[in-house]
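Below is one structure, written out as structure tokens; comments come after it.
Only a single protein chain was left out; the remaining protein chains are all shown in position.
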Amino acid sequence: MEATIEVTGLRKRFGPAVALDGMSFTVLPGRITGFVGPNGAGKSTTMRVILGLDAADEGKALIGGRPYRSLRHPLRHVGSLLDAAALQPSRTARNHLLWLAHSQGLGAKRVDEVVGQAGLETAIRRKAGGYSLGMRQRLGIAAALLGDPPVLMLDEPFNGMDPEGIVWMRGFLRSLAAQGRAVLVSSHLMGELQDTADQLVVVGRGKVIADTSVADLIATASGDRVTLRTTERTPAMTVLARVGATVAATGPATLTVSGLPAERVVALLGESGVPFSEVAAHRASLEEAYMELTRGAVEFRAATAEETAR
Amino acid sequence: MTTTTPYRSETRLARDGFAQLLRAEWTKFRTVRGWVIGMVVAALVTVLVGILGPVGSSFSCSGPNGQSCGSHTPPLGPDGEAVTDSLFLVHQPLAGDGSITVRVTSLTGRYLDAPGAPAGRGLQPWSKAGIMFKESTTRGSAYAAVMVTGANGVRMQHNYTGDTAGLPGEVSSTTPRWLRLTRSGDTITGYESADGTKWSVVGTVNLAGLPSTVEAGLFAASPGYTVTTESFGSASGSGGDTLATALFDHADLQGTKPRGTWTGDDIGGQGGGNSPVTGFQQSGDSFTVSGTGDIAPVVASRGSLSKTIENGLVGAFAGLIAIIVVATTFLTSEYRRGLIRTTLAASPRRGRVLAAKAVVIGSAAFVTGLVTAAIAVPIVEKLERDKGLYVFPVSAMTELRVVAGTGALLAVAAILALAVGTVLRRSAGAATVVIVAIVLPYVFAVASVLPSGASQWLLRLTPAAGFAILQSMPEYPQVAAAYTPADGYFPLGPWGGFAVLCGYAALALVLATFVLRRRDV
Partner (left out) sequence: MRPWWTSTAEALHVEWTKLRTTTGTIWLLFAVVALTVALSAASAAAVTCAGPGCDRDPAKVSLAGITVGQAAVAMLAVLAVSGEYSTGMIRVTFAAMPRRTTVLAAKAAVVSGLVLVAGTVAVLASVLAGLLILPGNGFTAENGYEALSLADGPVLRAAAGSVLYLVLIGLLSLGVAAVVRDAAAAIGIVLGLLYLFPIVASVVSDPEWYRRFQQIGPMSAGLAVQATVNLGSQPLDPWEGLGILAIWAAGALLAGGALLRLRDA
């Protein structure tokens, strides 16, 4: 079975609100795919449809080519973390994993293995109700790994984690992808995915806005812009504008220049005797690239409507 | 873009089966301490409430007539059930096969020694007079008889519980009834006739182990009357004895008659044969026989000093409440926490998930009920005996049905609660609905909160009908009694009532499966 998630043309309404409006994308093995978009863009609904929890009005969601509901040991195919708080508070974390393991025909030995992987050994016999959000995320990761699945699907796994936990989670996800697993990670904060995701599926208003590799996205967003640091902003702008470049002041001592390569900027400023401290090719942050991409696609009305419908 | 080898798990695939789902749900159930405690609470309250019954019961052993406690102990019939065996019998021994024939021309009755007795002629519907073969004059011995009754026509009865109808209608000098009883080995056949020439069989019974010589004779008996005064919160009965007098002629006993003469005995009479009102007069083959009492199984009634075994399970309603709370929460807590998504992602076949939950909660409730009843019934029975109360004997099968029935009642109620919880998704609403539907009608009936007619209907129509499975004493049409739930009798009988509860549970389960399959979670 191919380790993929294939989503094709999903549509779903909650009453008058459109939650999914032709959502289509594919998650490939060996890569971490970031699933990003503003709150209410349809990320969680898509994940619920993939897991057979919500029924789509139209379209298909397949795991390795098969609909989720036809899977006999689903956790052997997809491990998922939807809501880390979905725990019976009076049950111990270990017993939570134990019933889940039993439902897949697995035993206590497998539970102990995933507890080790998620780094929960010391707290595992405590009641889940006393867990912090970060620990719940780890418990959720452990649950997702129970069936040793080739596909993982995690909804906002960084939520509530401390910086140390975020570093751990990034490394852990990378190692899972390196093993050849397909990993889909949703987030509404691009920063979290900055050094994690290989591929990005950006969604808004229930459909995919962009499906691209992270490297391509940043390159496109960066364009051929140059960042210039100078104390003499006005003369520099005059010199550069004269040769047809577009110059924008982005700070008290910073200019962003488009339309000229860095070497030409250095040469022109040197010829005119304008002092400067730094000239560098501009590299957009993922956050920036994302903002660029979703500008106008952010639909708060849709967001609130979906929230009400849930 | 790099090509990657997709990940392949090393873990061996187990077989996909319902068993692992059951195991998962069982693990879920046993790992929440509150639920396990709930089951223990169910058992404890049931036993404790049961014990309160005998503890809060006391009576004085010497009644107004100076009776001893022993006189509360009724004789046992051939099948082991408690019986009343009081009649006036004019009899003589009959050796081997033979027959007895008689014509009845009159059956009248009157009230005895009762200042508060109602006006009227006093003949009870089940006042009876006729002929019988009886093992001996010992109370509780085997017999077969054909008789005329006050309002139920000709009957053939045997061994206290057996009853077959013959010609309807009252007996009088213009409409006399001829009765005949023949013995051939252990087989006894009863006949009736309106004119003494055309005979028809009323019934044939087999009294295995009947001695070769039996007492053959003519009898009369008349059960006591009761007037039930019912008001909210209590139902009280008053009553007294009645006397039936029958006129027989053409009495004819065929066969070997070792003695050849008739004697009269007031069997089971309180004053023995000295009672001035009972007795017989003979004139050739004509007899006048007056008797009081009844030849019938004893039926239970509340407030009497005789207790049924299910009296020990009166606390089952409290245990049921605890079980219902646990069973609804078993499912609704998953909705409340969103855990239902984890469950259904792990096991996408939702009908099977619900089935597994039902099996787990049903089994847990069944075991709880079984253990509870197995403890409560003997303890309460012992306490009642120690207090000098009489406990009706029941067959081992009946006792088993009552004990296992407690488990079954709790199990089906738990499944109903689970299903209602699935549909409503809220624990408070589901628990209230199920408790009110199952327990409230029972409270109405047992505690006489509602008039008995209304509560009888509630016990037919609501899931509370299931409490009938605890009923240990059967209802007998040939014994006139109140047969109210408070006395231990349910309108639908043990299995009929239980079937109503099962019907509700099945319906709720079907609805729950339908809803769960269709719903986004």
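Labels for the chains are A and B, by order of writing; each one numbers its residues from 1.
Rule of thumb we're sticking to: a residue touches a chain if its C-beta (ideal position, glycine included) is under 8 Å from a C-beta of that chain, and two chains touch if they have at least 3 such contacts.
Small disclaimer: the values here were computed from a predicted structure and weren't measured.
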item: Missing chain: touched chains present in the view; value: B
item: Sole residue of B:L94, B:A322 or B:I340 that reaches the chain not shown, by the stated touch rule; value: B:A322
item: Candidates B:V277, B:L440, B:A482 or B:A506 - the one touching the absent chain; value: B:L440
item: Hidden partner chain, touching residue among B:S57, B:S106 or B:T187; value: B:S57
item: Touching residues (missing chain, whole complex) on chain B; value: 34, 38, 45, 49, 52-53, 55-59, 229-233, 302-303, 305, 311, 314, 317-318, 321-322, 324-325, 328-329, 332, 336, 426-432, 435-436, 439-440, 443-444, 446-451, 453-454, 457, 486
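Keep this in mind: only the chains that are shown with their structure count from here on.
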item: Length of the line joining the C-alpha centres of chain A and chain B, rounded to whole Å; value: 68
item: Residues of chain B that touch chain A when the two form their complex; value: 1-2, 4-11, 13-17, 20-21, 23-25, 27-28, 31-34, 333-334, 337-339, 341-349, 520-521
item: Partner chain B, residues of chain A touching it in the complex; value: 2-3, 28-31, 48, 51-55, 68-69, 71-76, 80, 82-83, 85-92, 95-96, 98-100, 102-106, 110, 143, 147-150, 179-182, 213
